[in-house]
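Every protein chain but one is kept in place in this view of the complex.
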Amino acid sequence: MEFEAVIGLEVHAELSTKTKIYCGCTTEFGGEQNTHCCPVCMGLPGALPVLNKEVVSYAIKAGLALNCEINKETYMARKNYFYPDCPKNYQITQDETPLCSNGYIEIALEDGVKKVGIHRIHIEEDAGKALHREDGTYVDFNRSGVPLIEIVSKPDMRSAQEAKMYLENLKAILQYTEVSDCKMEEGSLRCDANVSIRPKGTSEFGVKTEIKNMNSFKAVEKAIEFEIKRQIEAIKNGEKIVQETRRWDEVKGETIVMRSKEEAHDYRYFPEPDMVYLEVDDKWIENIKASLPELPEMKKARYINEYGLPDYDAGILTSSKALAGYFEETVAKGANPKDASNWIMGEVLRTLNDREMTIEDIKVKPEDLAKLIELINNGTITGTIAKKVFKDMFETGDNPEKIVKEKGMVQISDENAIRDIVNKVLDENPQSVEDFKNGKTKAMGFVVGQVMKASKGKANPQLVNKLVEEELQKR
Amino acid sequence: MHTKTLHEVKELINKKEISCVELTKSTFDRISKVDDKIGAYLQLDEEGALKKAREVDEKIQRGEETSFLAGIPMAIKDNICVEGLKTTCASKILENFVAPYDAHVTKKLKENDAVIIGKLNMDEFAMGSSSENSAFKKVKNPFDLERVPGGSSGGSAAAVAAGEAYYTLGSDTGGSIRQPASLCGVVGLKPTYGRISRYGLVAFASSLDQIGPFTKDVEDCAHVLNVIAGHDSMDSTSAKVEVEDYTKYLNQDIKGMKIGIPKEYFAEGLNPEIRGIIENGIEVLKKLGAEIKEISLPMSKYALAVYYILASSEASSNLARFDGIRYGFRAEDFEDVVDLYVKSRSQGFGDEVKRRIMLGTYALSAGYYDAYYKKALKVRTLIIQEYKKAFEEVDVILTPTSPTVAFKLGEKSNNPLEMYLSDIYTVPINIAGVPAISIPAGFVDGLPVGMQLIGDYFKEGTLLKVSHAFERETEFTKVKPSI
Partner (left out) sequence: MSVTIKDVEYVAKLARLEFNEEEKQKFTEELNNILGYVEMLQEVDTDGVEISIGAYRVVNALREDEVKPSFDREKMLQNAPDSQDGYVKVPKVIE
């Protein structure tokens, strides 16, 4: 029997507000422990929550960017559970009335675009941070009350790959809209996955497991892949899948049971009596709509239509706001969009990947990349040399003209100089001349390569081609 | 001096016949004389109080303008935070909790130079109707030391009745201001929900709790309300309704005002002598020119059931934060963090608190939420609608405050449901969120009986107007306990 996976994701994203969701304490990351706290976010007796307006605006912005309906009347709810990092022992969140619902994200599959549904987006507070040390657990409440949105997808994904694409697109949208900086390493983007399997072609859902503790997109992909395989094997061995929460163990590369359904929480949700109804009017929504930036999908379409970029390239370039910004800046500084795209898709991203860096870390300024492209196009340097120049630029951040000048990398376009090199090479390779005369045109390529090598890559390739052919014909 | 009202001592201060320091010292003398018997105070701050009194005296000497409340000794129920003083809620779990901030009302009182002399005893976490649920000591009724002062703000009521403070603050979730005011023969006002900020009031049931004053007469009540009422940006449920000068409602004519008498509040279960006193009160108002109208509030009979579900459910969540982690009592000898929670809470909370947490947790738990909590929220809507409709016809609704006079200590403590019935006339008002006042209306065998006047939303002024007219006519507030 063939199985298919059913995957839903729950993503928590920290919002980019200056203050916490229910009090005026700063959300700044990295303060000394328990110094960004007050009676409200420490859950002191008598303290009361007051909702940060900006939190609502950001959540609406995310909702609009993710094609959601905005629910105009909502209220907050309490989710009750005891945990040392949860100061009130309940979390103020939304339950029956999420702020946004019924949206979607598009992902590009080989056989076309797929819409992955978004079930709901709601606002809530983060918990504190518990550090587990040998002699006890130490709690820091600086993060307690930091605003989050929880984005719950529909169970629309069918593979780990799709889940990863969904996450990548979601991250790009949240960054484009500046709703969240989505820094996984600072905990501002977190993801849990619900995974089940079913015989392919059926529509009923299987028993699902929830996977937690995945600290990178790669971990999400690996954990889901593992879990799908584990469930299929279990079914094939005649075992039953149990509804449970499992944690991803990065080192072991497997998911491990955390708690079963019997131990599952009874959260006792009820409307938060310390707060009041939240009403969002059309004007508020329209103002946010007007402030929405060009989103990845729109940008991608523009790159394809306006710049004539291939779909794949446009997709990569718009996958992050920073990368798209880099591309657009390079074009703004005079580079032809196709050249700029080729360079970014090629040397730039390859080098960054090799070094495990991102576009935010690059020393090469967009204007210098544009200049480098210009140097190729006006014949100052060859493409081969340009790659070398780029390597230097990447290391030092110097501008290309300086590098070309200092290292004498200017292209040789003097016909006589090149002809001399060609003849020298032909003299040294009589066999190639012979082969050419016997009709083996491949021999010409070899000669061209040797000439380029002899010129240290500086010879104008078109001229080399032309002169090699001329000289061969002469012999 | 201790039998005088707030406005009477204010006049003495204004005439410079007494200084604030002298007044404060005399209050502490009174406390040391009677509080061993009454048990109203859990904590005194003589040093802080005298310092404040001295400051006010200096201000007066310099000829500076001072607030009406300036320099006059008052005290606060121990579930309202005063920075630097303990806020125990009369619970072992908060026995050593020192509040690191001021409640909104405390801030207001301090800004008005009130002399805060201490914190008042109560039922643990404001859960109870007799003040017997204090973890530390029981409060006695100043009119009869063998009887309860009512609850949960028993200390606040008894302190005013016994002359241990010129006015006090309490909190009212289901009758906790009005019922003890009735049983101790003082004036107690529960304002409209949202009229006074709850910031810094340790929550029992967030959607029902409201702070209010205990005073010796209606005039004093207007003065205190003037200071503590108003919007607060730290409390989302605080109303953005303008505060009036409530003293303008004093000394007014009530001719032609419509007073509703809900027949359901005079049904069986009401002590006949109390009924007599309330009927007498109705006659007094009629004589003053008020129009009396019988009305019907049939949903009222469900109010107590709604109350016990909502209040207990909210409490079960509000009291979850008392866990021995960030503050409060932590048990010894625990195995792990869950054991720490269980032992700290089981040893730290008293029986009544546990009972309500259990009821509330049950009502919210999986499978029961719709049948209990949600149902109660819907019936609440119907009760609210009924009150709104009633106030289209009448200005004020008149009822008894409590079905009985002060009962003996221990008399009801073994039967929770019977104890809960003490609140039968006061609870519907919290469900609806309207304001209500209890004023002294007579005595049965030397024990005070209170009359409850209920007003429309934010119509505290109307309540004060009718109450003051009644007070001028009857002078029951002048009767003091012999202690």
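Observations on the model:
Chains here go by letter, A and B, matching the order in which they are written, and residues are numbered from 1 within each.
The rule we apply is simple: a contact is a pair of C-beta atoms (placed from the backbone, for glycine too) under 8 Å apart; a residue touches a chain by one contact, two chains touch by 3 or more.
Computed from a predicted structure; not experimentally measured.
The residue touching the chain not shown here, chosen from B:G48, B:P100 or B:P403, is B:P100. Here one chain is not drawn; of B:F28, B:Y41, B:F143 or B:Y327, the residue touching it is B:Y327.
For the chain missing from the display, the contacting residue among B:Y249, B:Y372, B:F407 or B:Y425 is B:Y372, taking the whole complex into account.
Taking the whole complex into account, chain A touches the unshown chain at residues 17-19, 23-26, 32-39, 42, 50-56, 75, 82-84, 130-141, 247, 258, 266, 268, 271, 273, 275-279. On the side of chain B, the interface with the absent chain consists of residues 96-98, 100-101, 192-194, 207, 233, 236-239, 299, 301-302, 304-306, 308-309, 316, 320, 323-330, 334-338, 340-343, 345-346, 349, 354-355, 357-359, 361-362, 365, 368, 371-372, 374-382, 384, 416-417, 420, 431-434, 457, using the contact rule stated above.
Throughout what follows, only the chains that are shown with their structure count from here on.
Put simply, the C-alpha centre of chain A and that of chain B have 58 angstrom between them.
Residues of chain B touching chain A in their complex: 79-81, 87, 89, 94, 97, 99-101, 103, 198-203, 205-207, 233-237, 313-314, 316-317, 320-323, 325-327, 337-338, 341, 361, 364-366, 369, 373, 377.
For chain A in complex with chain B, the residues that touch the partner chain are 39, 42-51, 78, 80, 82, 84, 87-90, 137, 139, 266, 268-271, 273-276.
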